[in-house]
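The complex appears here minus one protein chain, its other protein chains still in place.
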Amino acid sequence: MIEPMAWCILAPFIGASLAFLLPGRVWRRPIAIGAIGATLASVWMLTSQVWNSGAQRMDLSGWPAPLGIGLAADGFSVFMIVMTGVVGSLIGAYALWHYSDLSDATEPAERRLFWPLWLILWGSLNAIYLSSDIFNIYVALEVITLAAVALITLSGKAEALVAAMRYLLAAFLGSLSYLMGVALLYATHGALDLVIIADQERAGLPEVGAFALMATGLALKTALFPMHFWLPPAHSKAAAPVSAILSALVVKASFYVLLRLWFGVFDGPAMYAVGILLGTLGSAAIIWGAFQALRQMSLKLLIAHSTVAQIGYLFLIFPLTARRPSGELAAAGWITEACTGVSYHALSHALAKAAMFLGAGVVLHVYGSDLLTNMRGMSRRLPITTFALAIAGVSLMGLPPSGGFAAKWLIVTAALGAGQWWWVLVILIGGLLTAGYIFLMLRWAFISEDAPIQLRPANMPIQLAALALALLSVLVGFRLEEPFQLLVIGDPFPIFDLP
Amino acid sequence: MNHLLTLAILLPAIGSLAVFSRFIGARASGVVCAVAAAPALLLGLFASTMEHDVAWMLLGATFGVDPVSRIFLIFTGALWMACGLYSASTMRSDPRRSAYFFFFLLSMTGNFGLLLARDVGAFYCFFALMTFAAYGLVVHERGAGPRRAGRVYIVMSILGELLLLAGLIFAVAAGAGIDMADFASGVAAAPNQELITALLFFGLGVKAGAIPVHVWLPLAHPVAPTPASAVLSGAMIKAGLFGWIVMLPLGWSPAPAIAPLVVTLGLLGAFGAAIYGALQRDPKTILAYSSVSQMSVMVVAIGAGLMAPDRWPLILGALAIYACSHGFAKGALFLGVAVAKQAAGRDMLRRMTMMGLALAALTIAGAPPLGGAIAKKSLKAAAAGPESPSGDALALLIPLTAIMTTVVLGKFILVMAGAMRTNEGKSAVRLSPWMAAPWLTLTLGAAAAAWLIAPPTEPMTDAPQPTIPSLSAGDALAALWPIALGVLVLAITMRLARSLPKAPAAPAGDLLSLYTLASRATVAAGRRTRLPGPARWKLDFVPLVLDSIEQSRRGETLTNIERAMKTWPVAGAVFVMIVITLAAMIIL
Amino acid sequence: MTRHDATLRRRRRRALLRVRIVVAGAGALALALLLVAAVLELPEGPLGLAEEAAAQLAHTGVDHAVTAVLLNYRSYDTWLEVGVLLLAVMAIFALRGGAHLENVRPAPRRDPLLTWLTRLLIPMLTLTAGYLLWLGKFAPGGAFQAGVVLGAAGAMLRLSGTPSLDRIGDVAIRILLAVGFLAFLVAAVATRLAGLDMLELPPGRAGDIILMVETLATISIATTCAVLVMAMPGAESPPAIAAKDVRKEART
Partner (left out) sequence: MPAIDYTFWILPAILATSFITGVATFFLKETHANLRAWMNMLAAAVKVALVVAVMEGFFSGESFEMRFSIALGFDFLLRIDALSLLLTALSTALWFLTTLYAVGYMKGSENLNRFFGFFSLCVTASVGVAIAGNLITFFIFYEFLTLATYPLVVHKGTERAVAAGRTYIWYTLTGGSVLFIGIVWLYVLTGPVDFTPGGVVAGLVDDHPIELIAIFAIMMLGLGVKASLVPLHGWLPVAMIAPAPVSALLHAVAVVKAGAFGIVRVIYDVYGIAFSATLGVLTPLAVVAAITIIYGSLRALGQDELKKRLAYSTVSQLSYITLGATIPGLMSTTGSLVHLIHQGVMKITLFFCAGAIQITMGMTRVSEMSGLARRMPVTCACFTIGAFGMIGAPPTAGFISKWHIGVGSAQAGQEWVILVLLISSALNAAYFLPIVRSMWFGEERRFALEASTGAGRREAHESLLVPMIVTALCSILFGLLASWSLSPLNMARIIAETLYITE
């Protein structure tokens, strides 16, 4: 009856429908709060269900796979769903005040359409994390893309439209590539369900083609360097909560799918060279993104480029979980660290990046511009926001105590354990460059203003939402035991060294 | 007696803090000085050997008195007391009076403390205290001269302190322990005994005015207020000697490498300083050089002790008498310079002053039956002996130094006489009993020094005890002829000098100009070699990297690449390439 | 800048272009070869789920495999696709800067011929749509086709200047747009509440439910198509976006 897995998708969809049908000012807040509450409740139930009774699976439409579509929840899905839930609801809290009190800053369309779009997006993110069907994943990816594009255009600015168009085209290219891969896989295996495909024999060239197409497509959607071109404009031109959603959550979805395929469908660990290549691209992203971020003069662009860099860390999981040509796992004994570290990086990045974009939203609102040079005196004017930006920055830099640190610790451990010390150098340099742009940002905040400036007041809730996310990004670094145990459930990473 | 020990150190220290407040007048300050010096003097006169542990202090301190330090305490205490009293009068109108007495008493604390210290930690501590506090005395009269003298003084002193510290560290590390009682034997047993000996010798030598580290002395003594010069030259200079006596491995083992050097330096100093001093015109400078010369005689004695350990007990006894009588006499002479200024223009007083000065000078020169003669005789007796080349040298040296001493002190007397005749530098302050009494005491003390300290109530070492030799007629003759010769030499040179065109005076500080030259040359050479400039030494490479990144905002390359990646043809090509590369990597 | 520089630059650009063409061509060729090779290597013989889908057809409530896949086996996918359409409308609304059509003026020209044609075609189109919807049960057809045909009717009304959707209220349009998505949603919730698998159609009533859902989906799809035509930017330029800005942004 109470099927938390289904409700994780249904609850936001119901909310989206209601929000679409009743866009008026009166209904907006109750609907939004209700939808967030219901979704969170579902997420909570799902979490406790998986935590207590292991991985879950359900068939839709009464047809078991291969005919029907299956939903499956293991530790990794739950991890991502919880991440989406926590980050999403806090962004939602921000949006509630952003789109009501800041009436002069927003267009009517924004206020009316944000909630239906965001709730659909949320539902389909959960759908992806729960889906066990590669075609269904494709459809959900499409929903996400379209919702994201619509959200970007909400701000109504010309630049946003251009960015959204570029995003749309890039995302479609990725989706199509993925779809081709799905077709090849279906033709090879005659099934679409992840589990069924995983159980079958490996096939030759078609599967190679399928992997190449799907991986590239998904990497494009994740904005892996050098296919990140669409991300900075799209993420920086959107409104603050939208930027937060895109940077914190949306890019993680396609990465999640890639990871599922890597472990579940393609026996990725056998592809050592591919792992190294993906890791190299990730490293290039770390360096390149950080370099670009250092060169930005506007806050949101800086944060967007930072996302390009941070995504790079995620791709280090591929070389770290690969088998050497000789057959043994490169990081034998440290796989747990590698997988947990990357998952944790996704989490802490989501929290921190959302906090930063929301903070940037406050800055933009108060200062009317997000040029770094205009942020003088911010540490006095907006102490809470400055603090939030700084704390989120700490997590991004990977400084202790923070989620970013925990993730970095685990990844570096795994890399050294695997003898792949070169990633460590990349992480080191990347961390320093991150510090460079974080402090580039904070520097202006600490310089006293030359002359008093007229500023718009910022209300407390939006500042607190940013702060809460930032604090969370730090707090998650204090306890990794439970995430460790959660990620083992259902054995999402089949090569996990179980304790 | 333990209380006296405590008081001897604490009273000057407390006194120094007391006079720092401006409410204590000059007279009272003088009394404070006298009272503060009294316990030390009493200890010197009456104390028997004792030790007192102060375990919580420094490295675990011990204080005490032994026969050697008793002798030093006697003349040191007397000098400080006399000069303190004397200062009470001369400092009456000085605006920086309280600072003067502060440093005076602080130096006194250091001086007594180091004499009473029975462990190297405390010794070093009080030695440093005395050194730094005396700086305040040297520069008391502001102006270019004292400032330069102060700088030279402090540089040389720190050099000495450091050498001393190094010597102590080596010695303690080699197992000598910090206790004075076992220190010298420990040094003697150390594998690097010669190095330690050299470090200690030169480290303490700065204070003792040993050649070639004496250069501060002729500069500093003349510029300090006269009573301060008296203690500097009479008492503090002996701190170095005291250090040698208690810390060098004298009487334990020979130091064949270092001893000849010490003797040579001593000989050089004994003659060189006297000759150089005779060329000076300022009476206090002349006295300073005389001090260097006299100390050099003692250096020779130390060298002799280093060469022949078995003769050391005898040398020690003689050295103590020598130091005592020199201390008194030099104090008297310095105070005499001041007294002369006050006596100038008053015939009666002038004559009396001249007599006093002559008496003190003769003491130093070793005219019988004054204390100096006894000191010299016992020194000669102690050093001379079979298989002792250095002793022979000493025996030969002593009459020769007497000649030189006579020359240099004769010059001093002549300069003083001249000055008093011309009323040059006549002081406005009238000579009072408060001033005369200390001076007279010192003068008489100098004459009677040998008897004052003898016979020691206890043996100084386990070795045979030196006795105060009685002066026979032959001795008297032997002591007198060098003086006569000296007077003759002086007369001839003065006559010769009068006929020659007047030459510029030799600069005080002799070797100092050499050192200055050398150091300047080094600095200049260092500049010439153009090491990377200090600005570049910062090695601030990190901000440099950062700057270059941030400044590359202007550079187009990165921006162009990023922009190119945004164009669809490039993006599409990249996409296709990646697909192919991935596929190729799996296949291959 | 001298003419010489300009020439140089032009030459360089041309050379670059050539390089790009060669690279892209080579890449595309390689990709094509890869795909061809992959396809050639595909396993032969009957694979896939076609047979099984056909085998279970009896329990689906419809007689045509495609409709069965769309609305029974994989109705979840279809639901999400309907969601995509709804999102497309929302995106259009977002671009328009408002979610309502009240300010959409009908086309100014009232061509008599067009009006006549409209009057003739609208009923036919509606009829066709109904037929297609019904046809889906046995043959290729169904909600998507029907919805598109019906949407074409809406477009015709628009072209002929006849007031249609733009005259009914904002809320009504929203309901029309969302009703397809809602149908699936209700089905999903209802099946869960009824204790079935989500979106499981009881074999007995499957056909009816599918028809109902399809009908509602058709309405939504048709409305969506019509609204897309009506609210297309270009009918009148959306307020916020000036062409110049767009071009400028595109260049950077």
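Per-chain residue numbering starts at 1, and chain names A, B and C are given in the order in which the chains are listed.
Definition applied: contacts are C-beta pairs under 8 Å (C-beta built on N, C-alpha and C of every residue); 3 or more make two chains touch, one makes a residue touch a chain.
Just so we're clear, the structure is a prediction, and the values are computed from it rather than from any experiment.
Enquirer: Shown chains touched by the missing chain?
Expert: A, B
Enquirer: Among B:14, B:28 or B:174, which residue is in touch with the absent chain?
Expert: If we include the chain that is not displayed, B:174 is the one touching it.
Enquirer: Out of B:42, B:165, B:444 or B:494, which residue would touch the omitted chain in the full complex?
Expert: Of the listed residues, the one touching the omitted chain is B:165.
Enquirer: List every residue of chain A that touches the chain not included in the displayed model.
Expert: 334, 336-337, 340, 377, 379-380, 383, 387, 390, 394, 397, 399-401, 405-406, 408-410, 412-413, 416-417, 424, 428, 431-432, 435-436, 439, 442-443, 446-448, 477-481, 484, 499
Enquirer: To test your reading of the contact rule: which positions on chain B touch the chain that is missing from view?
Expert: Residues touching the hidden chain, for chain B, are 55-61, 121, 124-125, 128-129, 132, 136, 139, 142, 147, 150, 154, 158-159, 161-163, 165-166, 169-170, 172-174, 534, 537-543, 546.
We take it that only the chains that are shown with their structure count from here on.
Enquirer: Please list the single chain whose C-alpha centre lies closest to the global protein C-alpha centre.
Expert: Centroid comparison flags A as closest.
Enquirer: Give the chain pair, either A-C or B-C, that is connected by more C-beta contacts.
Expert: Pair with more contacting C-beta pairs, B-C versus A-C: A-C.
Enquirer: So what's the Cα centroid distance for chain A and chain B, whole Å?
Expert: Here the centre of chain B sits 78 Å away from the centre of chain A.
Enquirer: Express in whole angstrom the distance between the two chain centres, defined as the mean CA positions of chain B and chain C.
Expert: Between these chains, centre-to-centre, one finds 104 Å.
Enquirer: How many angstrom lie between the CA centroids of chain A and chain C, rounded to a whole number?
Expert: Computed from C-alpha means, the inter-chain centre distance equals 28 Å.
Enquirer: Please output the residue numbers of chain B that touch at least 2 other chains, ranges allowed.
Expert: 572, 579-580, 583 - these are the residues of chain B that touch more than one other chain.
Enquirer: What are the residues of chain C that contact at least two other chains?
Expert: Within chain C, the residues that touch at least two other chains are 34.
Enquirer: Help me check something: in the complex, which residues belonging to chain B touch chain A?
Expert: 546, 549-550, 552-553, 558-559, 562, 565-566, 568, 571-572, 574-575, 578-583, 585-588
Enquirer: List the residues on chain B that touch chain C in their complex, please.
Expert: Going by the criterion above, the answer is residues 563, 569-570, 572-573, 576-577, 579-580, 583.
Enquirer: Taking the touch rule as given, give the residues of chain C at its contact with chain B in the complex, in rising order.
Expert: Going by the criterion above, the answer is residues 20, 23-24, 27-28, 30-31, 34, 252.
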